[in-house]
Structures are given as structure tokens and as C-alpha cells.
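Here we show just some of the chains, and they stay where they sit in the whole.
First chain written, first letter: the chains are A, B and C, and each begins at residue 1.
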Amino acid sequence: MTFSVEVVVALKPVVNDPQGLVVRDGLHRLGFSGVRSVRVGKHLELEVEGDDEEAVRAQVEAMCEQLLRNTVIEDSRIASVRVLSDAAA
Amino acid sequence: MTVQLAGASDADLAEVALTRSEYEHLVEGLGREPNRLELGIVGALWSEHCSYKTSKPLLGMLPTRGPRVLQGPGENAGAVDIGHGLACVFKIESHNHPSAIEPYQGAATGVGGILRDIFTMGARPIALLDSLRFGPLDEPRQRHLFDGVVAGIGGYGNCIGVPTVGGELYFDESYRINCLVNAMCVGIVEQGRLTRATASGPGNLVLLVGADTGRDGIHGASFASVVLDAESAARRPAVQVGNPFLEKCLMEACLELAGDPRVIAMQDLGAAGLCGSTAELAHRGGCGIEIDVARASRRETGMTPYEVMLSESQERMLIVAKPADVRSLQEVFERWDLHSDVVAVILPDQRFVVRDGAEPVCDLPLDLLVDGAPSRGAPGPRPLRAVAEDMAGIATPSWTPEEALLRLIGSPNLGSRASVYRRYDHQVGDATVILPGGDAALVRVDGTALGLAIATDGNSRYTALDARHGAMIAVCEAARNVVATGAKPAAVTNCLNFANPEHADVWWDLHDAIAGIAAACTALEIPVVSGNVSLYNDTGGTGIDPTVVIGMVGVLDDVSRRCTAGFRDEGDLVGLVGPVDAELGGSEYQRLAHGVNAGPPPHLDIDLERRVQGFVLEAIESGLLHSAHDCAEGGIAIAIAESCLLGDIGAWIGVDELGTGEGLINGSAGILFGESQSRFVISFAREALVRLHELAGRHSVPFRDLGSVGGERVCVSGCIDVSLADVRQVHRGALIERE
Amino acid sequence: MRFGIAVFPGTWSDRDCRHAVELAGHEAVMLWHKDRDLQGSDCVILPGGFAYGDYLRAGAVARFAPLMESVAAFANNGGLVWGICNGFQILCEAHLLPGALTRNSSLEFRCMPTWLRVETVDSAFTAGCARGDLLQVPVSHGEGRYVADEETLAMLEREERVAFRYVRRDGSSAGDESPNGSMHDIAGVVNARRNVLGMMPHPERACEQLLGSSDGMRLFESVATSVSGSGAMPVGAAL
């Protein structure tokens, strides 16, 4: 089966996010004065083959620990998992 | 099944940007109607961008031969002999249209494209330069374009590891809607490894290496050959996203193969993608080619043969090889994790055949395809020039000379470029001897004492006033920048950026500009070895001023003998080589003080120019100079201030020495800020004065001493007395956004 | 002595490092990322570049290269490993050095000269300097802002593992002249055993006056002296 998995990688709350500050200031300059804060992270969309959702989740979590996030400064989470195709690999 | 066209409709022709008469010419040459794919292919190759149908007849004016020339125009880049068995390969190219739509990616892929033109010739790129023009910087849209373009150039060049060592940057009304992004690349190769893009040997195979082919950039070539309009937005997928890492791998693999006997020819994919590259490759070799689109790896599913042939996906390359060598070549690419497909075979007769698997989908005579576009002559007689704007009614500001100096040196066109070039890696390669900020960049050639001086120049205020004259000045100024380092000009590349050539005034400006380049290059004995033409920089009837960008390379035999632009030692004397005149036409002073571009551009005596350059070269060679800096925008006053800034030391200039006395103090801005040509500000030890006067006499050039180097102030006695720190502060802040 | 220079497909300081090593009178061998053999290197340099494109995070993919397994083992055995720019990023990603390198606070790439103050001489790389020496060495990076949690920073300071700090030309604190906004103005750190150094600036670009500075040469010489007890005579040293 093929799954589509969304992963969100974001800086840990204690780490400075200069990019977020720049975006916030840019929004203020455009007149969006109601914006109180912005944090910028990464959004990954993976197409992964696997037997079932559980197995795929476990795999993607391993990918996060090994590559997708920098464990020193970033957190990650799986935002969604959905089946793309039922065909066996 | 191929669709036969029973006569193409106007809409069909508009889509491929062909005129009705071009279509009729095609049908006549073909002896039948083309099918839809054939029409698309012809449209791309007959576009202005690929066929040079407007400019080709004019480019013939350029001098292209010289003792150093190894390869003139016609290949991917030009090449000159720099001694030690080495060739210097270089070219400049525009990416104006894509950058106007998506500044980061447009500029980035422009850098990617010019790099490929250099390493396709087997040369390792050692330097990049960027020549940029935008509308007034105080407009948010211009700031956005400027930031994006600078980031894109850095993003590509920094990642691939080729230093961006120089370039230029102007802001002018005329680029408000059409910005210009020209990039130049210089590479080095052992002469024996110089690789050509000329296919040969029927039965030989063609490998397509690098990125998979996607739907990006389809119609890029015709897109760059039409006026930008509201509908351009609809064609937006024409934007390509560059992958500099992939290009790095491609570059290293191709360089590994430069001079390898297994490689018969190498050709990059640029405008019109697979279509343009395969056609040129075969045409240069006088053979034919048969492409099977089914064999090209795709990034997307469901692509038609038309899309595969016209895709302008970046980071791809073609290699021609004997069938027996293909596998071993593929192994070289695999080492760099690059995928390659055999997509074509060389034919004995000059046909351009495309198959989709077993099905033939296109069969065109190659000559008609590559050379058949009817060339376009003058669209009308030479229009009468409008009379230059009358300065009489325009108020002159009450600036003191000091105020004028600070305003000029803090203006976007004259201010410090450090905030730009610090975003470019300009040192990778351990070879950049003269860093950005001076006149030409100077790059050492690995394994030799040689230095290459490299500069781009082109002041469009002069070409706007007089295209021929302005183009001549552009060549002279580039040469002056090269000469200021002590290097002797070797050859030129050029980028001609113009508006819609279907208008007679634009066409004649193009004509005159090329004639001007030819005249100056002939007089200075500097051949043109490569170049690029970018037309249709015109949106909704608003076109750019004619803009000629000259890229020049000079050779310095021993880098240790280089000269730099900054004043050096306390107590040195300052001298001016060349005329003292008061010409404000076309000057930056005029722009800032009067808000116009009017009057005749500065006078140019090409013979004096040659003598002045000869004098400076000999003075540097003889070790007489401590600095040399050409006088350009902003005139003598700015040149002196810049030499102070670069050397971090002040200077004192006597008014009498400028030969003006009272006139200057009474506000004659022309002497201080006028942009008379053929001038250098030099500095030297007192002891050198007599020999310099002798030398000047021998070269018959005007030479006068102006004052001396020292202290921490910039002074012109009686009219300017400002601390260097203040000058530095306004200079540094010129491009920085003020909140 | 022999310097091994790692070459990933996106590495571009490899040739510059070789140039510096050879100028210092030593031998350079290039180590391909797909190989495991360190070819008897006395010191392995991980040079600047964008190892595997580094689009996700600098150094993130490179740490898994076959060559890096050998480099990690070599480092854990006390071998000298010197990460420069991208090499520093890789060493942090591989957890051979603490902390992380993030986007410059300006969000812009920066190529410019910097002045470094030598903060420790207790390492093979800096033994030839004196504490407080100023070195002029250029930087060239978009992701060089060193970050670590408070505990790690305190440990680095306590154990004197900050190798270099960005300062102004006159030696005073960098302040807004920092090229990247690093915490504590950190430009380079060593590991606990002091045999692994990571630094963002490029000493290999500061090996000749012709190119603006020769201060970087002192680090190459320092490594050589530490390895052989007496550094080889640099080519051209007599000039």
C-alpha cells in the first residue's frame, strides 16, 4: 500500500526564529497589525510504501529522528497519514 | 497519431510566436504543411531567442579575429589563448524575462545556464559576474526584484562553489517594468581539452544526462522573444526552479570528461530544451539526428512528445559518443549519482527526426529548422532623433560642491555595493586577488603567475542619448577597468539588451550599438568572442533604454605586479591622466540634480583613449604607480573619493591644479562631476613624477598632478572638505533600506 | 604529515584546502565520500561546501556517508578531525560536536573578512597560537549561527572548549559586527577530548598575503607541529 504522510518540523520553542520575526514584521508593514507572532517551520509530504498505517508511522518517526529533524533544535510530528493506493508494492 | 494541420490558424501561430509570412516560408521550404509538433519545434527554433533573426545580420559587423582567439562566436562560449597552454573561456547571457516574473529563480537559473555554457566547453568555471538593472530603488516592487535577484544569484553561485567576483548595478526609470539580469562566466581549460559541441559520426549515440525532464519552462524560448503582457501571467509555469547541487555534480562529471577521447561532443540544454540542443549539435556537425522522446526520463507522467522536446528543465547535458563507449561514460556519471539515457542517434543526412517509441512524429530538414528563419531587416527608415531636452528651463539646485559629492556618493548608483557582494561567495577557489569593490576583479590562474582581470560595463544613459557613441564608451570603460589593474585587454563578450526591434527606433539603436562596439573593439584591437542578444524588453509599449553590457577579460602576466584602485601611502602624489573638461550630459550629477538625461553624452576620442590606456599600462608595468582608478560615473570628484575609501586614507586636491580656479568655486559642477572620458586618477611616489611626465609626453597624453594622498579628509581646496568617515557613512548606506 | 580531505559531491573547499596544505609543505589526499579508507591521514579535514545539496539542513545527509563512519571512528580513537564551514555543520549533525548551526540572524549569506580571537590553545589546531591572538579569516556561509542550550554553552565555556570567537578588528566584542549572530559569538568549538574542531570561518582562504591574509596558515602549521613534533618547513617560508 502507498501512504501519503505529512510531517511538520518546527524549531523548539526556546530557539530563536529570525525568519519568523521577519515575516511578522513584513505582515505588520502590510497592515496586518493583528499578527502577534509567527514561527516558520518545514512541511514535508512523503509518499511511502508500507503494509499498514502503524508500520508507516513507525517508519516515518524513525526518519524524523535520523534525518528530517535536527534533534538539538527541532521538534517534529506526523500531521496526517492517508492511504493513496491499496495496491501492494 | 500525428495531427496534420490543414493550414495553421492565427491562434496556432500566436501560440508559437510565428508570423503568417514565416509560416508560409516554412510550408514552402517543407513542401507540405507541418504537423502540430513540427510547428511547435519550428516556432521555438525560429524564435528571436534561438534564431537571432533580427540581430544575426547585424552581428556580422563585429571583429572576431585576433592572435589570441581560439574560438569566436558560434560555440557555447568564446575562448582565448592566455599562454601556458591554457584557454580562457567566457560568455555573458541574459535572463531578463524570467527574472521579471520570479526574481530568485529567474536569476538563479540564469547563473546555472551561463555556467553550463562554460563547462560544456570543458572549462572549469572560475568566476561569475552579474550585471543588474532595476527601476528606482525607493519603490517596493523594485526592492523586491533587486533582493530576489541578488539572493538568486548568490543562491546558485554560492552553492555550486564558483565565486561571484564582480558585476554592476544600476537603477533607472527605464527598467521599472523590465529589469535586466545579465550573468557572465569565465572558465579555464587546457587548450588540448577544449571541447566542442559539434556532433559527428552517423550511428553515434547521444546521452541525455542530469535532471529528469519536467513540464517546466515550455515555450521559454518564444516567451523570451515576445513582449511581456498580461497574458504572460497565464504562462507562468515557464518559471523553472534551479538545482545548483545537481549542476555541481553535472559540472564535475563533465570536467572529468573534458578532453576524453570517448566524448565526441558536449552540448548543454538551454533555450528550447532538447529541441534546440539536438538541432544545434547536429547542424554544427553537418549531420542529422533522430531523437526518441520515449527514452527521456520524466519527472512527471503523461508528458507529450511536444512537452518533452520543448521542456526547459534545468541541469541537463547532451554527450555524443560511439556506441561502444556509452556504457563506460555512463559509469562516470553514475559515480556522481547522475542518471543518463541514450535518447538519440546521429544520422548521415541532415534531417531532424523525432520518434515517440516506434512512432515517427517529426521529420524536418535540419537546415530549414536551424538556419531557415527569414531574417528581419530594418522595420523602417532611420527615424529622426528627437532634439535633446533643453536644460534651460530646468532649475539648478543650489548644492555646494561638498553637498553634491555626498549626495552622489550616497546615491543608489554610486553608493557602496558591499551589501550586495557580501551575499556572494567571492573568494571560493582561493584565487580572488582583487576583491569586488574596485575596478575590475583580478583572479589568479591556478598553477601560474597569471591574473585575469574581469569587468562588465555599460552605462545606458549614454546609449539612450546616442547608441553608437554609448556603445563605444561601454567598450572603452570596460577596457579602462581592466587596464587599471595592469592587465592587457584580451577579448570581449557582450550582451545587447533592447526593447521591441519591430519598432524602427529600437532596430536602429541596435544597429548603431553593434556598429559602436565594432568601432571601439577594432580601434582598441580587442576581438569579440561571444555574446548574447535579449530583445523585447518591452511591456505594454514601455521599453528599456538601449543597454549594451560589455564583459571584458584582460591578462596580467604576473599578479604580483597588479595595481589597485585605492590610494596607498601618505605623501604620495595624485595625478589625473586625460582631459579636464566640463561635460555634464548623461552624467549621474545631471540625473540627481536635474532629474533628466539630456544633452550630448561625453565626447570620446578613441585615439586618445588608446594612448591613455597605453600610458597607464606602461606606468603600471614599470612599477611607477601605487594606484590607478578610472574616472566613470560621478567624474573626478567621485573617483578621488572612491580611491580614498578603498585605501582608507584621505587626499588633498588643489583647485588650481584642476585648471579651473574661480569657475569651480563659483559652482561649475562640470569640472568636478562631469563624466569626460579617457581618464584615470593615479597615485605614485614623489620620485616617480619626472618619469611619469616623460612617459606622458611619449604617449602624448595630458597628465597633471592634482594634489597628494594623506590625512583623514577628502579635500578639494576651497570647495570640498569633508571627513572620510562621513563620506564612508553615506557611501555605505546607499543601498540599505531605510524604514 | 598527511591531511585527508573529504570530498562530498557538493564540496567546494576541497581544492582550496589542498592548496593550503601543500603551501604549508604537507601532503594532501582526497577522500571520496563513498569510500571508507582514510588512507593513513594524520588529520581529516571536512571542508566547506553543500555536501549533498544541504537543502533540508546543512550537513544533515552527509553525516550518513560511508566515509563519515570511518571519520567518526577515527575521531573516537583520538584522531584529529577538522570541520570547516560545512564540515562544522556536518560534525554537529553527527553529534561529534555539540550544538547546531542555524540560519544567519540576517537571514542572508555572508562572505566577508572576520577577526577571530583564539580562546584556547589547548588543542592541536591552536597550540601554535597564543590565547587572545587575533586572526583575520574570512567567512562564507548562510547557516553559521551557532546555537546550543544554556547548559551546553555553560559547559563549553567552563571547559574552555570555545576555540574562536568573532571579535571586532580591535579585539573588542563583535556586537553587531558578528557575521551570523552566533550565541556567545562562537566561531569554533572543540570536543571534550579536544581532537575534533569545528569552525565556520575558512582558514584555507587566509594562507597567503596575496589573498588578503596569511593568518589561517598558523592553524595548518599548528596541526603539523602537533602531529610530527616539528612542522615541515612551509614552501616559501623563507620569503
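We take it that contacts are C-beta pairs under 8 Å (C-beta built on N, C-alpha and C of every residue); 3 or more make two chains touch, one makes a residue touch a chain.
Owing to the predicted nature of the structure, the values given are computational and were not obtained by experimental measurement.
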Whole-complex copy numbers (one chain of each kind is displayed here): A x2, B x1, C x1
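Going forward, only the chains that are shown with their structure count from here on.
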Interchain centroid distance [CA atoms averaged], chain B/chain C, Å: 36
Whole-Å gap separating chain A and chain C, where each centre is the average of the chain's CA atoms: 31
Chain A and chain B: spacing of chain centres that average the CA atoms, whole Å: 41
In chain A, residues with contacts to at least two other chains: none
Junction residues of chain C, two or more chains touched: none
Residue numbers on chain B that touch chain C, as the complex places them: 151, 154-155, 158-161, 243-246, 248-249, 252, 336-337, 421-433, 435, 444, 559-560
Complex interface listing, chain C residues touching chain B: 9-13, 15-16, 19-20, 48-50, 52-55, 108-112, 138, 140, 142, 202, 204-205, 207-208, 210-212
Chain C to chain A touching residues, read off their complex: 56-57, 60-61, 64, 92-93, 98-100, 102-103, 105-107, 147-149, 181
